[in-house]
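One chain of protein is taken out of this complex; the other chains stay put.
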Amino acid sequence: MEAVISKFESADQRTAPQRTGVTVRAREGRLYHGLLTAAALVAPAILVLFVGVLVYGAWPSIRAFGLSFLTSSVWEPHPEREQYGALPFIVGTLISAVLALCLAAPFGIAVATFLNEVLTSRWRSAARFLIEVLATIPSVVYGLWGIFVLAPWVSNTLQPVLARSLGFLPIFGPPYEPRNMLCAVLILAIMVLPIIVSISLEAIRAVPASYREAALGLGATRWEMIRVAVWPACGSAFAGGCILALGRALGETMAVTMVIGNGRRISPSLFAASDTVASTIANQFAEAPSDLFTAALIEMALLLFLVTLAVNVLARWIIRPSLPGAGGRS
Amino acid sequence: MSPRYRRWKNRLMLGAMGLALLICLAPLASLLFTLVVKGGSTLSLRFITGPWRPVGENGGIAHAIAGSVCLLGIATALAVPVGLAKGLFLARGRSPRLGGMVRVLLDVMSGIPAIIVGVFIYTLVVRRSGFSLGTGFSMLAGGLALAMIMLPIFARTTEEAVRAISTSVDEAGLALGLPRYRVVLRIVLRSAVPAVLTGLFLALARVAGEAAPLLFTAFGSNEWPGSPLEPVGSLPALLFDYARQPFEELVRQAWGAALVLVALILAVRLATHAYSHWRYGSGANP
Partner (left out) sequence: MKLNITIPRPAVTADPCAGDSEIVISGLDAGFGGHQVLKSISLTLPQRTITAVMGPSGCGKSTLIRCINRLHEEVPGAWVRGAIRLGGVNLYDPSLDPVQLRRRIGMVFQRPNPFPTFSIYDNVAVGLRLNGIRKRSVLDERVELSLRRAALWDEVKDRLEKPGTSLSGGQQQRLCIARALAVSPEVLLLDEPCSALDPVATERIEQLLVDLQRDYTLVMVTHNIQQAARVAGRSIFLLSGELIEQGPTSELFTNPRDLRTESFISGRFG
């Protein structure tokens, strides 16, 4: 027996059974691998359970309303003519998240560019620290600030100005309510800003110095260098960061719930009280008057889950090739 | 394009970006200023250590602080063992394909809005009808919801912490005649402990301020935390509740609670930051 052919996957399993110490160890080794694999499978199990439970919880509503749940604006909890349609909340969610993103994206990219290309490293780390503080503050605290500082500022300062100058546009027209869609948009924009800044900053830092030197060597000004050499190299990271921020904005709950005013209707005006899917769940779930009502709210949660899932997968798919490991931290 | 125009445009655009930075910092400044002024005026030893009292009797928020601590304790106890095992599996496991899938699913999990985690736990654990454990609003359910949010964050930071330990450390352990599982558990994991702890505290700082998953799991309570099967108050939930009350006193208390919450979270963040700086700055970890 000179030649022993062996192709080893796990050395622990190749132990001789006749020696007791060895068998104990082999058993412990198997236990260890088994436990690790079991723990690893917890994530898929939770997600399967997650979808299963939400579909199960939403089933009465899905069965009762079908697709009209998505297109109807009727929200009638009266026990005799119960009927629910989520359209106003869906519209509110989309409008608030998209507008917040439109507001935050240019600011976020400008800030990231300014931090990396203009500021000295000491100022840069100070500013990054402040942006990180912005990301650390809990949603409820933003909401508190929104109620007592932002909303009064919007209705006392911003709203009269906009109403006077642009009031003929429906989006700045009446009704003027103290807590409204605009407050939600502003607060969401502030909250997603750190995500956009941090992902953009990582991408900008990854641009090789030689690109910049090449542009400067051609006699470009700093701004032209940014336009020609820096931004084009970061396109997909900017897009990925924005979409990740969109996913966050769609699901953001507490701050929005506190400032959006909870008006259950679709209004063209940004100054009208509105609602989002998340804020409706937060406000009404604990006091749901009937099982069908609860099921309708769970169906909304399911919808929100599916949408944020799609958005997050899209964002990570965009970011991944250019910037490994950039996501997941915010 | 004359050089003067280009120079002018350069200044204008750079100035606009600087202005954007200032505009972004304005709300932060306003928030921190209001927080310190309004919260600071409420803050007192009695407020922090006193129990709940009906409106008009100037109660404290100690019950909510204690509740938050209990919830975070339960969440840590649930998320840490699973997260550790997951992190080890991802960093040192032998099936890269399963590992890749688990990593994607953890990313998916970390993207789930917190409110939906609350709905999920409510449907699965809290509610007393249908296919559910039926515990009712409880500390346990709240801890479970927070654990679900912590898990993906903690598992990924653990993975990175373990991955940072060179595989030559594993080989040195194997060469000493130790079975692989003992090498990983007793040598590699222990070597990664500082970084794992950093990850744990970051995850705690992240979930400590979450109110959304607690609204219909832990619910809220004015009592001192008791049995894990009873509702329990927490700082974020108290804040959400008080902020929308018509009473001046409760609003004042909400600001005080917000200041306490933000101070605690920032303290944890800064301490973690300083610790890892000290740790890795001194070259103790290669």
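The first chain written gets the first letter, and so on, giving A and B; residue counts start at 1 in each chain.
In the analysis below, a contact is a pair of C-beta atoms (placed from the backbone, for glycine too) under 8 Å apart; a residue touches a chain by one contact, two chains touch by 3 or more.
No experiment lies behind these values; they were computed from the predicted model shown.
Within the whole complex, the absent chain has one touching residue among B:37, B:55 or B:176, and that is B:176. Taking the whole complex into account, subunit B touches the unshown chain at residues 94, 165-166, 168-169, 171-180, 182, 186-187, 190-191, 193-194, 283-286.
Everything that follows uses one rule, which is that only the chains that are shown with their structure count from here on.
Subunit A contributes residues 9-12, 25, 28-29, 32-33, 35-44, 46-47, 49-50, 53-54, 56-57, 106-108, 110-111, 113-115, 118, 127, 130-134, 136-145, 147-150, 190, 193, 221-224, 226, 247, 250-254, 257-258, 278, 281-282, 285-286, 291, 294, 297-298, 301, 304-305, 308-309, 311-313, 316, 327-328 to its touches with subunit B in the complex. Per the touch definition, subunit B reaches subunit A in the complex via residues 6-7, 9-10, 13-14, 16-18, 20-21, 23-25, 27-28, 30-32, 34-35, 38, 81-82, 85-86, 88-90, 93-95, 98-99, 101-102, 105-116, 118-120, 122-124, 127, 129-131, 148, 151-153, 155-156, 179-181, 184-185, 205, 208-212, 215-216, 219, 236, 239-240, 243-244, 251, 254-255, 258, 261-262, 265-266, 269.
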